[in-house]
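First up is the structure itself, then whatever we jot down about it.
Every protein chain of the complex appears in place save one, which is left out.
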Amino acid sequence: MIGYGRRRLARKVLVHLALVPFLAFALFPFFYMAVTSLKTDRELYDRQAVPLLISQGPTIEHYTKLLWETAFLTWTKNSLLVTLISTTVSLVIGTIAAYALARLKFPGVGSFGTGIFVTYLVPTSLLFLPLAQVVNWLGLGDSKWSLVVTYPTFLVPFCTWLLMGYFRTVPKEVEECAMVDGATRLQALIRIVLPIAVPGLVCAALFAFTLSWNEFIYALTFTSSSEEITASVGVTSELIRGDIYYWGSLMAGAVLGSVPIVILYVFFLDYYVSGLTAGAVK
Amino acid sequence: MDCVSRRQFLTTSTAALAGLAVLDRAPALGQAREITYLCWNNFSPGSDKKLAEIGQRFTKDTGIKIRIDHIAHAQQAAKFASEVQSQAGHDLVEMRMHFPWLYEGQLVDVSDLVAELEKKHGAVMSSAKEAAFVKTVWRAAPQYHALFLPNYREDLFKKAGLKVPDTWEDVYTVGKELKKMGHPVGIPISQNYDTISTGSVVLWCYGAMEVDKDGKTVRINSPETAQVVEWYKKVFRDCMEPEVLSWNDASNNQTMQAGKSGWIHNPVSTYIVAKRKKLVTADGINHSRSLTGPAGRHEVDVPRSIGIWKFSKNVEPAKEWIRYLLGKREVYNEYIISGEAFNLPVFANLQDHPVLKTDPKYATLKGEGVHYHIYGWPAPPSDRVQLITNSFILPNMLAKAVTGTPTKEAIAWAEGEMKKIMAG
Partner (left out) sequence: MAVGQLGVARAVRLPLRARVRELLDREQLLGPLFVTPALLLLVLLVAYPFAMAIYFALSNAFIGRPSEFVGLRNFIALWQSDAFRQTFQNAFVFTGSAVAAKVVLGTALALLLNEQLWFKRMIRGSVLLPWVIPTALSTLGWWWMFEPLYSVVNWTGTALGLIDPPGPNWLGQKYYAMMAVVTVNVWRGLPFFAITILAGLVAIPRDLYEAAAADGAGAVARFWYITLPLLRPVLAIVVLFSTIFTFSDFNIVYVLTRGGPINSTHLFATLARQIGLESGRIGEGAAISLYLFPVLVFVVWAQLRFVRRQAY
């Protein structure tokens, strides 16, 4: 009994040790960005200073500049609105499409799947030009709603395909059992398949969320006025002026644009993933 | 049940979406006298604020509403392309350098307007004309310009008793000393636009060029270019550090602001930012007159101009705005001054501008006796000449040469690439 506990402890320590390089790789740049955002301009431009420390006293001037001298809060609100709606819509559309493509047999299923995905192969760096025309035909020029409408064009294929993979991992027999017990296919989907696939759903939601949170080229070209643009576009255009970079505030933008979301994720992800691990094992 | 509620949610949210979209759109319909203007984020944030204020006065004086949007200069190409493709967007756009040539067919002829401006303020300077006067007509109204010039650390020069360079050869002479002092020269040799800005000037001062005046004949393969390449090689070896191979447009100013570079070629932004951020180097930075060479004193210039899209439904009110901003002397002066010497007037009679007296270090910005040009000169900035510029052939020729490719081979490579573009 004790030996077994020891072995488990040793394994746990080992796992943590193995995680260290991964964490360092993931966090070091972020740490550096955060440090940069708290340094005074004078220290930022001091090449003798130790880059990883704040030696001349931390300052929040870059944050105050970002928050009060630019429309950062409006931009963030726009980003959130666009991201939340487009993610939700895409997830719903993607879930049912994925289920159909992964599980159901119907004529043309292969071409449907490929068709949904093929649009993905035309890089947005090009697609935005004719798409701008469509946006205008819809009368959505210079409106954040143009983004709500267009983001699903890349989120739906993404969610569909990702979820297809997860639906595949749900053993078919589980669903068939339920149907033998008299459940309809819809009921089986909602009561059996979706709960098992929740980690996948959370995953798809999470990545769809960040894909649209980080989207740049559509936001740049479809919206213009300060009340409509998203955070990525606003921050970069306000804080990069020709060959002048406002490093402190740019990095403050990176911090403010990521930390709240990570916290949200951690709660959601943890809640669902751990909750479900138990459920799936049974 | 779950399914129904989900579907209900979907339909309601779609409906709500459509409704909101319509709401958002409503104002766009009844606007006979509202114009929109897309400009870049000025180097000087104060200038953007001033512009907004001028916009409000314009509305008060003329009854025409104006909305001014800003965009980073790196994003202009994408934004303009999408506005042209969808034939919708802003009425007026602020353009940089040779953009009026690229969008020639999409811009309203503003020759009459420029004639008015010239009558008031004198002739438009050569570089601004090269940029906005397309073939036979003005496709945009010249607004202001930002020139390059030598930036140097006056304090270091004084301490070491160095002579402020007047020729590119002088740069090599003092550069050797500067590097020994730990303050190397900083001329970028990488895929960025500052490399083209400096490289073109050295070409011109030595009498070399990329493409001839006819806009067709590639002339890069010449003894003069060989001289330029040799100059770059020795400066790279004796006056600079390999860091310049990796630089972007911000690197040379940051390196000077940080107290490393002793001499760079850049607009005044280096000094102004150092001053604004109260950096220790601010007091030591000064500017000197543009350099000369065997073929005269040339300098690269970045003129900006305001164009009106042909698809605009408000061409007349848009012209009214240009008249107001650029034609009214007091408004134009105010606007120029708000740019802290980043923006300089492009008209002959205004060259001796009060903004140059706001700081003794701006005195040299007057640029007397200097020939200003835009990229590609003496060739007119046709599509192909612009493609040569944007393909970074000149920077890559220099980069190859300083990293070991023989001069002749590097030049021959550049000639081949340029000829391919001219033939294509």
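Order of writing sets the chain letters: A and B. Residues in each chain are counted from 1.
Quick note on the criterion: a contact is a pair of C-beta atoms (placed from the backbone, for glycine too) under 8 Å apart; a residue touches a chain by one contact, two chains touch by 3 or more.
What you are looking at is a predicted structure, and each value in this text was computed from that prediction instead of being measured.
Please pick, from A:I85, A:V202, A:I229 or A:I244, the residue that touches the omitted chain in the full complex.
Checking each option in A:I85, A:V202, A:I229 or A:I244, the one touching the absent chain turns out to be A:V202.
Touching the missing chain, which residues of subunit B?
Missing-chain contacts on subunit B: residues 77-78, 80-81, 84-85, 102-103, 105-106, 190-192, 241-248, 251, 254-255, 258, 260, 383, 386-387, 390-392, 395-396, 399-400, 417, 420, 424.
So which bits of subunit A touch the chain we can't see?
Against the missing chain, subunit A presents residues 8, 11-12, 15-16, 18-19, 22-23, 25-30, 32-33, 36, 47, 51-52, 93-94, 96-97, 99-102, 104-110, 112-127, 129-131, 133-134, 149-150, 152-153, 156-158, 160-162, 164-166, 168-172, 184-186, 196-197, 199-200, 202-203, 206-207, 210, 213-214, 216, 231-233, 235-236, 245, 247, 250-251, 253-254, 257-258, 261-263, 265-267, 269-270, 273-274, 276-277, 280-281.
Methods note: only the chains that are shown with their structure count from here on.
Please work out the Cα centroid separation of subunit A and subunit B, and write it as a whole number of Å.
From the centre of subunit A to the centre of subunit B is 36 Å.
What residues of subunit A sit close enough to touch subunit B in their complex?
41-42, 45-47, 85, 88-89, 92, 128-130, 132-133, 135-136, 138-143, 145, 148-149, 186, 190, 217, 220-222, 224-226, 236-238, 240-245
Give every residue of subunit B touching subunit A within the complex, in rising order.
2-3, 6, 9-10, 13-14, 17, 20-22, 24-25, 28, 36, 38, 40-45, 67, 69-75, 78-79, 81-83, 85-90, 194, 249-250, 253-254, 257-260, 266-267, 269, 273, 277-281
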